[in-house]
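All remarks here apply to the structure that follows.
Here the complex is missing a single protein chain, while all its other protein chains stay put.
What follows is chain A.
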Amino acid sequence: MPLLNVNNLRVDLPVEAGMLHAVRGIDFHVERGEMLCLVGESGCGKSMTSLALMGLLPRKARLSADRLEFDGTDLTTLSERRRSDLRGARMAMIFQEPMTALNPAYTLGNQLCEGLIRHRGVSRREARERAIYLLGRVGISAAKDRLDQYPHQLSGGLRQRVMIAMALMCEPDLIIADEPTTALDVTIQAQILRLLRELQREFGTAVIFITHDLGVVARIADRVAVMYAGEVIESAPTPALYAAPGHPYTRGLLSCIPTPGRTPPGSRLQAIPGVVPSLVGDVEGCAFRNRCPQAQPTCERTPPLMSLPGDHRARCHYADRPVPAPRQPETMS
């Protein structure tokens, strides 16, 4: 049984113009100890998905799902109180902005320890010992002195390490990392990625890593789910996705990454033309067709999720066969 099982998850947000369908019926699962990357542009619903999993959606947001199971527990029917028992204890979250994610008024020690004290009822001393151990594990020197420091005394990279240590305090089964390296310098990014990967293997924690950067994905993910306009449009084991992307959007994203040796120096950087469709109201047919270089009349109809060899799925009419040559009449109904 997978650790997390998500079926037809929808998140709707009332906005002035109507109902914004931020997440439009997505399916995915996470096995114990694996790292799943959720990839997509900003606004594709990946952050809303993570907040929905944590039960931290904005108050106005409406969630529905055929199935939203964590370790066999149905999350949709859980009371807020039982939900908060899971949060921080069995599922933890690392946020994008390390500069603002820590409370400026309390010491690191206080903020690291409070979750463990709340969930496990340990003494402050035991909690501090665990905090010191984990700060050391995430590569922070003089961990003991750091406990009495305040967030403003640390750099962004260090704060993100503290956030990682904080997420690990209760040994959760699942960590959701929402773009944890986006706000950091490139050199620090690489360190944090390596650290997350190491800790994930060492502690056997499952990780949902949310990013817009396919370059990051290749280095750390076991499996990838690509999101577009509130849907998962492709999911596959990482090697399969890079070897044979099944969805034109994924191919577009991959071609946007300049590769030394393959991209000629001085050539224009690739980009996907067009913009993401509005998610207010219903989307008819394939949501990507207005930007797709291979769009066909067929794409007016909503594409099914096509199965490809090796646990690989793509939501495209032409995922498993060649796109008809241009100007040729439609061959299939």
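The working rule: contacts are C-beta pairs under 8 Å (C-beta built on N, C-alpha and C of every residue); 3 or more make two chains touch, one makes a residue touch a chain; residues count from 1.
We take it that contacts and distances are computed from a predicted model.
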| item | value |
| --- | --- |
| Undepicted complex member, UniProt protein name, chosen from "Heme/copper-type cytochrome/quinol oxidase, subunit 3", "ABC transporter permease", "Rubsico expression protein CbbX" or "Aspartyl/glutamyl-tRNA(Asn/Gln) amidotransferase subunit B" | "ABC transporter permease" |
| Which residue of A:P104, A:G121 or A:P322 touches the chain not shown here | A:P104 |
| Option from A:L4, A:M48, A:L134 or A:M166 whose C-beta touches the chain left out | A:M166 |
| Contact with the hidden chain (one of A:D71, A:D85, A:E126 or A:E171) | A:D85 |
| Among A:E41, A:D71, A:E114 or A:D213, the residue in touch with the chain that has been omitted | A:E114 |
| Residue numbers in chain A that touch the chain omitted from display | 54, 56, 84-89, 92-93, 95, 97, 100-106, 111, 114-115, 118-119, 150, 152-153, 163, 166 |
